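Just one protein chain is left out here, and the rest sit where they should.
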Amino acid sequence: MSAAAQEFLVNAIAKSSDLEHRALIQRGMLSYDAAVVKGKLRFSDWEAARDRCAAVKAEGIANLGRLLIEFERRITQRGGHVHWAENAGQANEYVVELARARNVKTVVKSKSMVTEEIHLGAALEKNGITVWETDLGEFIVQLRREPPYHIVTPAMHLSRRQIADLFRDKLGEDVKDADPGRLVAAARVALRRAFFAAEMGISGANFLVADSGMVAISTNEGNGRLTTTIPRIHVVVAGIEKVIPRMSDLAALWPVLATSGTGQPITTYSTLIRGPRSAGENDGPEEFHVVLVDNGRTELLANPETEEVLKCIRCGACLNICPIFRHVGGHTYGTIYPGPIGSIYTPRTKDLSEWGHLSYACSICTACKGVCPVKIDLPKQLLLTRRDFISGRNVKAAERAGFAAFRWVTASGGRFQLMGWLGRKAVAAVNAFGLSGTALDPMRAWTKYRSPMKFPKKSFRGWWRDNGNR
Amino acid sequence: MNPPANSAANRKVALFVPCFVDQVAPRAAIDAVTVLRRIGCEIVFPDDQTCCGQPGFNTGHWEVARPCAEHFVRVFSRYDAIVCPSGSCTSMVRKHYPEVLESTPLRGDAVEVGKRVFEFAEYLVRVAGVTDVGARFPHAVTYHPSCHATRELGIYDEPMQLLRAVRDIDLRPLPNEGECCGFGGMFSTKFGMISAAMGDTKAGNIEQAGAEYVTTVDPSCLMHLEGVFGATGRKLKTIYLASILANTDGGADRGVNSPRRAK
Partner (left out) sequence: MGTVKTVASPAVNAARENILTRIAKANPDSRTRPVSAGSDALDAIFPAIPNQRQRFLDECAGNLTEVFVTTDAAHSADALALILSTVPAGEVYVQHDPALQPLISVLKEWRTVKLSSEGAPAESIQATVTLAHGFVAQTGSILMSSACGGRGASIVPPCHIVYGRGEQIVADIAAALARVADAIPDASYVGLITGSSRTADIEKILVQGAHGPRRLVVILEG
């Protein structure tokens, strides 16, 4: 078992029995569920909307090279710079060097999963640059020095009381009644100073639009707008799979992303950036850089079976519906991307042996498949990841032997009947000798968390043979 | 009872009994036989059958799932109608055999046999056209829509119609019914703590429904929930759908794998 798998089990045990955590998450998810039901009513045909978004993202991936070149050309035409990074190291190196060359002391960041993926914040801080996460949820977990809990609502695991205590300790702001409105106001004041002091703003991108050379950023708080307006340098970091063919595609993608993400018709600020401030504009960044990040995405592309995973628009719907996520929460996974998408993405782009266990932390209930707005067959991807994990010989010899035995036993009805009878006798013996739950009990993995099964004296075959077969 | 024009009278049906039902929870299959016979089916049990291969498939051991699938196809191809008291095993055959047997000679046969395999409730309602099997079960029951049956096979109305026709039944809606009970095959032991937590949440919802029994079309869900009820000291009971339908007189406790005197 890999170190990551062991850690997962330890965290899962802790969270599974944490009823307070479970209640908090359930509350949040039920409110999300209700919002999405309402949100879907705005569509005359939600399924057609999913089909359309799936088709647009598939088209983007199918034409990835050509669209990225077109995007780059248009950005460059308007005075922006496009930098290509094969991996996290190259991406971070570019941004750090840019910051140093421009005497950047302070950076404000709006929410970007890929910047977490490449640990850009840490790279900047190592070089003496202060980084402020400006999305409220990200700001909160940054103060707590912990990773985001959820890709859309990073601090959903915290109560207002915990956040009030955090603000008192870290910001010196004492919001005595922990009122959410006053907590938000306190964060606004703190981050306002950062926005106006920062020399560089770093954002992600929800979409990179090829036909018009635009970076599309969807936010609700306005931090994405301020990040890309006040500082004199704007850097966009985006995965290469974010490119879409046309601006008109956003007419479907924007509402679908918002509906799946939060149940909203559209996010408050649906922003399109073409580059640095144009001639004659009174404000806006003087410099504009887009860092296109591969970091394993071309691996997914190279495999026809996994290509569809690149359609993901990071809406969080699969996390929200996933019963495993609802019971263990986002931190248990130990990855930047949790939930169903993360359990495929991480083993596939990092290390299958190290992270393959995530693909097993799933009951294949297939609820995620029904909610993915771009129709990724997530359960199928999870099963394929398991298949490849096994063919990579990543399981213990005992499991391989167990399945080899299973194969032998299931080759004929007679053999199956005999081995079943022996098995039931063995379990009965274990119970008779009071060895249930001990190392000698073949059912102990079951009985660790459940009362023992009552094994029947006769199998169905036995019954059929004796009195069933009229 | 109301056998309609396309009555199942004299229909021959091959029984596909899931491996664990055979060995651990035979009551589910026995009661399915009782109900199918009551509506006039002739039951055949091909005794060379073993396992649909789902345990291998779901754990990534496709090299084990493949021979199981091939064996199944060989055993069952000759039958016009195959009925299975399990949504997940039916789904394995119908939805996943083509994948597992990709580029093998038996793929075509697997697709064909998949069209003739039916989950128990599906068979009764969609094929035999029967919703009232003359059952009586005067208890508060809630239906858990098991994942494979509901989402992969689209089976939901059929078990509900069958349950609504049961005399004196007190059918309760299940809060958050769509959420998985936590069994998930090997997931139940590989990640037992999560599986048990999910079962605990499901149990809480069943209690909230005010039900005495939970039923579904997948005995494996029930096996898991029964274990969770026991471990958490809950007074709830499980009963497989066919076992409700097999009751004509309001019968005694029929937990999914409780013993019953042989007739």
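Per-chain residue numbering starts at 1, and chain names A and B are given in the order in which the chains are listed.
FYI, contacts are C-beta pairs under 8 Å (C-beta built on N, C-alpha and C of every residue); 3 or more make two chains touch, one makes a residue touch a chain.
Keep in mind the model is a prediction, meaning the values are calculated, not measured.
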Among displayed chains, the one left out touches A
Contact with the hidden chain, among A:151, A:205, A:301 or A:395, goes to A:301
Out of A:106, A:153 or A:359, only one touches the absent chain, namely A:153
The one residue from A:13, A:171, A:247 or A:411 touching the chain left out of view is A:247
Missing-chain contact, candidates A:13, A:113 or A:266, resolves to A:266
Touch assignment to the omitted chain, from A:70, A:135 or A:441, lands on A:135
Full-complex touch with the removed chain, picking from A:84, A:408 or A:421, is A:84
Per the touch rule stated above, chain A touches the missing chain via residues 27-28, 31-32, 42-45, 48-49, 51-52, 55-56, 58-59, 61-65, 68-69, 76, 78, 81-86, 90, 94, 97-98, 101-102, 134-137, 140, 153-156, 158-160, 163, 180-181, 183-185, 187-188, 191-192, 195-196, 212, 214, 220-223, 225-226, 228-230, 240, 245, 247-252, 254-255, 262, 265-278, 281-284, 292, 294, 298, 301-302, 304, 307
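One rule holds for everything that comes next: only the chains that are shown with their structure count from here on.
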In whole angstrom, the CA-centroid distance of chain A from chain B equals 33
In the complex, the residues of chain A that touch chain B are 9, 12-13, 16-17, 22, 26, 30, 323-324, 326-328, 360-367, 369-370, 383, 385-391, 403-404, 406-407, 409-417, 420, 423-424, 445-464, 466-469
Within their complex, chain B touches chain A through residues 17, 19, 21-27, 29-30, 33, 45-51, 53, 55-64, 67-68, 71, 75, 147-148, 151-152, 176, 178-180, 182-199, 201, 223-224, 226-231, 255, 257-259, 262-263
